[in-house]
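Every protein chain but one is kept in place in this view of the complex.
So, chain A:
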Amino acid sequence: MDIDPDDIFRDDDDPENEFYQERDATKEMLVYLVDASPKMFSTTCLSKNEKDVSHFEVALSTILPSLKTQIINRSYDEVAICFFNTREKKNLQDLNGVYVFNVPEREDLDRPTARLIKEFDCVQESFSKQIGSKYGILPGTRDNSLYNALWAAQALLRKGSAKTADKRILLFTNEDDPFGNIKGVTKMDMMRTTIQRAKDAQDLGISIELLPLSRPDDDFNVSTFYADLLGLEGNDLAEVKALAAERFEDMKDQLRKRMFRKRKVRRINFIIANGISIELNTYAVVRPTNPGAITWLDSVTNLPIKAERSFFCSDTGALLQEPPKLFQIYKNENIMFTADELSEIKRVSTGHLHLLGFKPLSCLKDYHNLRPSTFVVPSDEEVVGSTCVFIALHRSMLRLKRFAVAFYGSSTHPQLVALVAQDEIICTRGQVEPPGMHMIYLPYSDDIRHIEELHTDTTPLAPRATEDQIMSAYSLIKRIDLKKFSVCQFANPALQRHYAVLQALALDEDEMPDVKDETLPDEEGFARPGVVKALEELKLCVYGENFEQENDAAGSGKTSEASKKRKAISDNATKEYAKHEWSDLADNGQLKELTVSELKYYLTVHNLPVTGKKEALISRILTHMGK
């Protein structure tokens, strides 16, 4: 159903493409467990825009953006929202004080839907009416809402095996001592059963994370109770808050970015020399992300449609089956090839990677590139010892500053490649560059164009910058230095816009969101006096005093001639145009008696295209007149 007619015949059948598409990967199952006790509503803290908001609102406003990104990034992950300490109850086990929030057409734990997000967005207004807040752990009753909540969450996460799914509970609360109201044996008992409940859940492979909400004057004391519940000790305990704070930020400001699970593209053999061959796995680490597959719908019913392809003989109009032969016109003859012959032609080598030799890194020029690179790492799965050989070569190549040239004999795109060793780079946040080799696809001589020589005839001796000019460029470069530049620091503005629009339309949001284009130059930075001065100096040094004039005058050598000519034509046309009574001619059908150049006067004057046959010109004129 996803066939796009333009796509079917695309010739560049990149064999790797099929591998980029997502599949039902290992998914994450997440239960948001939100405390809805009166304390969550009564305590407030300052939000970013200096307004008092309740902790409950803070929790909701954290979950909402997180849901919105999740539906784009990892839409196959499942999620449930569960409130506890509520007046009403709604859950499978019919436990008191637990309310599982859901919308129709959706299981309690399921993929997020637009409707879920939409209704969750306004849950706060209807909260007191429909769900209500009521603290569940009171003396005199045996009710334990926290216990119930954990139990309900655990029950929600029962589906799916722990092996294929990552199951988590995110607990939002501002009550560090949930059993504060209870005393004596009952308290001990309740605490014990609750902790046991949490432990059971953890034994089932469910991880519980706490996101404590606290006020400056009333710090959330993790060690009062939750440390035991989460099984935290020592260092972990100290870090819990810092982590939680980070977590809050992360959830709010996540970039919409489709996540791909790490999957190898394919396994290849790397033949080093006679009889030495190791096994490599290839990965697509850098690939342009597209907005995702399009499903064609019938605009009347909004139901999906499928495309059916049929072949017709252009000579006879007969319906054909899939044609067996292809042809190329050559010397005015149709030369036929079968599909087998074509693939035979492309099979210039076996589907392996053949090492051809090594070259110094300086031989790899900046213009030796055609496609995104592929990352290769060794694997001992089939050939034991591959990793050892690979590491040895990797180190040698790094040390000797050399890269390997190899021939990659893939069946559709046999190509010369450069294998560039990349050492591991680690920073505090983790691995920045993984260790391995990058396979860079090299162009053939047929793919390289000699543009530099194109304009040599106009410049017998090319001007070269003087020392002074280079020096002023030098100081400019020093001024505008992006010290911390990292290759992927910019989000794709079109893609972000796409996601934002999609979200707005799906959720019926009134306003079209405004996405910031991070790729625009830093205006403030460029306005710094130092930068401005350096720019002015370079300008003065190269262009002299009258930059504006020069810049306008230069390059106009050619264009001015063309524009003069254009102007002359239009002047002439205006003059000639006046000679005819166009409307009359059109009415009497006499336009066809005029010459093409006469017709063109009309078109020129009205800024219409002047190309085409006479009939086309006439019909264009008539259309323009509205006749």
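Going forward, contacts are C-beta pairs under 8 Å (C-beta built on N, C-alpha and C of every residue); 3 or more make two chains touch, one makes a residue touch a chain; residues count from 1.
Convention: contacts and distances are computed from a predicted model.
**Q** With one chain of the assembly withheld, which option in "PRELI/MSF1 domain-containing protein", "Vacuolar fusion protein MON1 homolog", "ATP-dependent DNA helicase 2 subunit KU80" or "Ubiquinol-cytochrome C reductase" matches that chain's UniProt protein name?
**A** In UniProt, the chain excluded from the picture bears the name "ATP-dependent DNA helicase 2 subunit KU80".
**Q** Of the residues A:G385, A:G530 or A:G612, which one touches the chain left out of the display?
**A** Spelled out, the listed residue whose C-beta touches the missing chain is A:G385.
**Q** Determine which one of A:A165, A:A227 or A:A473 touches the chain that has been left out.
**A** If we include the chain that is not displayed, A:A473 is the one touching it.
**Q** Which of A:L138, A:I305 or A:A568 sits in contact with the chain that's absent?
**A** Answering carefully, the residue with contact to the hidden chain is A:I305.
**Q** Identify the residue among A:F41, A:F358 or A:Y577 that touches the chain left out of the display.
**A** That would be A:F358, which touches the missing chain.
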